[in-house]
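Only one protein chain is missing; all other protein chains are in place.
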Amino acid sequence: MGDYTAREIMVTAAAQMLQDGQTVFVGIGIPNLAVNLARRTRCPNLVLIYESGAIGARPARLPISIGDPALVAGADGVCSMPEVFQYCLQRGFIEVGFLGGAQIDRFGNLNTTVIGDYLKPKVRLPGSGGACEIAVLARKVIVVIPHSRRAFPERVDFITSPGFLGGGAERARLGLPGGGPDAVITDLGVLRFDQETREMVLASLHPGVTLDAVRAQTGWPLRAASPLGVTQPPSAEELRVLRGELAPSPDLA
Amino acid sequence: MGDYTAREIMVTAAAQMLQDGQTVFVGIGIPNLAVNLARRTRCPNLVLIYESGAIGARPARLPISIGDPALVAGADGVCSMPEVFQYCLQRGFIEVGFLGGAQIDRFGNLNTTVIGDYLKPKVRLPGSGGACEIAVLARKVIVVIPHSRRAFPERVDFITSPGFLGGGAERARLGLPGGGPDAVITDLGVLRFDQETREMVLASLHPGVTLDAVRAQTGWPLRAASPLGVTQPPSAEELRVLRGELAPSPDLA
Amino acid sequence: MSKVMTTRDAVARFVPDGASVVMEGFTHLIPFAVGHELIRQRRRHLTLIRLTPDLLFDQMIAAGCARKLIFSWAGNPGVGSLYAFRRAVEQGRPRSLELEEYSHFGLALRLQAGAANLPFLPTRNFAGSDLPRVNPNILPVTCPFTGQSLWAVPALHPDVAILHAQRADEQGNTQVWGLTGVLKEAAFAARCVVVTVEEIVSSDLIRRDPNRTLVPGFRVDAVVEEPFGAHPSYVQGYYDRDNDFYRRWEGISRTEEDLQGYLDTWVYGVSGRREYVERLGETAQRLRAASVLCEPVNYGY
Partner (left out) sequence: MSKVMTTRDAVARFVPDGASVVMEGFTHLIPFAVGHELIRQRRRHLTLIRLTPDLLFDQMIAAGCARKLIFSWAGNPGVGSLYAFRRAVEQGRPRSLELEEYSHFGLALRLQAGAANLPFLPTRNFAGSDLPRVNPNILPVTCPFTGQSLWAVPALHPDVAILHAQRADEQGNTQVWGLTGVLKEAAFAARCVVVTVEEIVSSDLIRRDPNRTLVPGFRVDAVVEEPFGAHPSYVQGYYDRDNDFYRRWEGISRTEEDLQGYLDTWVYGVSGRREYVERLGETAQRLRAASVLCEPVNYGY
């Protein structure tokens, strides 16, 4: 890798998937960084919507939570949560939703609920939050998740947030309104979904990463696109913003 | 009659049915006068809710419409109309709702939709507005309507706002949440409903009105309570408020 | 990405003949400026949607714009009838008018279902009323938990929502105070949204009080600055309702001739709202709102 961290290229790869003027549903962590980076660089007219009810947010500091007061001050508006979920998300106005998770499987289904059995969990995770509805209802979903064998099992222990379910036309058959996962961004590369089988396919490797390294961290025989691309690394401008305005505030250091 | 008009005793009879602290759904016309009179006299803590969304209104002038700006200035709050209908009325928080109409029948069903056939009406009336939901959902309903044979037919041409339907237990059987009509106030007297048959029964005559005069204006053989009461006439204080603060403003003269 | 345009352009661009148009505002904020422009541009075969058709739709019906009316209360509040509406329904003049009729709650719920993109919403209303008998869009639904029978109405998705508001910025972030009625539901239910406002203001002013934003800019297609755009209806903080005109409407609308005379003078006879307000003259002055300011609140953290 170059002069940037694995986290930084995840952020910039996610930011590069956005187009100016889009209406984006933002989560915490890397998606939050990615969207705020895009807004400060290529996409000044991005509309940031948080499930907390902040509409058109312009946070002056990097919000640690999706309910941060900086998301309200200077925003275009505030909605109640029933309104955000119904009038924005269910109504189909969210063009891009971001998701993360503890596990993702080959058809893009996500688990943030439990590791192990639901009633006797090995690890109890936080649960859905707004993830299930983003997965079902957003026009498209971008997943950001670090690559590991544990995080990329053949099947997830629990489908919190449906991707393409069993693959093929199953998602469409069940009538899910949203388009489902469009890309998965990890610390090793970017993955897309086959338009027929809906199986995850490696689309690009981050600079310096090998296909074998990705396969070693994936719990099923991972297909790779051919030709296999190389992810565009963070630009100097992006790194400047990420390490400057978007650096965690001192009290979060 | 004494030193007051038929309209004035309708207003005071309606006002006298209210208790301080009640949550009241207010319509225009006489109910509006009655509720504002009660608030200025016996019931300073009456909570006035208008279907327009004004909550705890304290109009400084007599509102000509239920959407008057004087209902907002100085009110406790403002709700959207879906909230008023669902969170206030359907939730069961409205203790008293007022209704008027072009026709009322012996079981308290009201018509404000059409005279004649629905598809080929002789007279097209305004329709339900909020009346249907007040009739179905308010804990109890007080009807204010001038007495005439035309307005008191055996059966209404159209049930806009259900009272006790065919009488007896029919309203309960259909599962209407609200208690239905409690009293009907006319320019001749006050009528109540038999607890068994749910038929309208004359409860009191306004001073100087005879039972025969009421029966002559009623489209079915009207029963009268025994003993038959006499409606309490407007007090000097009530008349002072009605003719002073609650007189129509100059531009409405 | 300014969305600012004129009323004339907004109407030409977003409201074709045959469109279904919701024009909301409960007593407050009724979009008369756009209604008059629709009459001037001789729009035809519209499906007009409002809880309270009011003088606005009475004028549009008289002018021949309407094919169908979806409504819940058609009267002149506190005054009397809408005579153009009654002529259309009772005598088919100037043309017949198809009616689809709800109660306020029912029609508000149709817009709410549309805004939420649900095919239906349930209600405890309507039991015992004859409304479901004459309107096939009110159907029973069974609760999957309790087995209880309720009534349901389907979503309404008008082609256009036309709203008037106190203020918006150039991107369409629209702020309203006073009565909000079903404005938000109408805006989210519709396919596109035209907003006229008393004032186009800076985005900074909007963003200093985001809780006042009723419709966010991403939902708005056109913004028009149209002062006095709601007269004879009112705008809280700007001007009072012209109750005198509402009362006079009872006389004006009683005959087709008088109503036509009104339209000739006040609608066809002016090029737009600015000329209309000039013609209003000192009536506009008389209606100007007193200043009754609220206290500012702190958004700091």
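Order of writing sets the chain letters: A, B and C. Residues in each chain are counted from 1.
Everything that follows uses one rule, which is that a residue touches a chain if its C-beta (ideal position, glycine included) is under 8 Å from a C-beta of that chain, and two chains touch if they have at least 3 such contacts.
The structure presented is a predicted model; accordingly, all values stated were derived computationally and were not measured.
The absent chain, not drawn in this view, touches the displayed chains A, B, C throughout the complex.
Within the full complex, the residue among A:9, A:54 or A:242 touching the omitted chain is A:54.
For the chain left out of this panel, the touching residue among A:161, A:186, A:218 or A:231 is A:161. Across A:131, A:202, A:222 or A:239, the residue that sits in touch with the chain not pictured is A:131. Among the residues A:29, A:146 or A:179, only A:29 touches the chain that is left out of the figure.
Residue-level contact of chain C with the missing chain is found at 117-124, 137, 139-141, 143-146, 148, 150, 152, 154, 166, 177-178, 180, 205, 208-209, 211-212, 234, 236-241, 289-301. Panel shows chain A; residues 28-29, 51-54, 64-69, 71-73, 78, 80-82, 85, 89-90, 113, 118-119, 121-133, 135-137, 158-162, 165, 171, 174-177, 251-252 of it touch the chain omitted from the view. Listed for chain B, the residues touching the missing chain in the whole complex are 21, 23, 45, 47, 54-56, 58, 69-70, 72-79, 83, 86-87, 90-93, 177.
The rule is simple: only the chains that are shown with their structure count from here on.
Distance from chain C peaks, on a Cα-centroid basis, for A.
Each chain gets a centre from the mean of its Cα atoms; for chain B and chain C, those two points are 28 Å apart. Centres computed as Cα averages put chain A at a distance of 57 Å from chain B. Along chain B, no residue makes contact with two or more other chains.
Within chain C, residues 184 each touch two or more of the remaining chains.
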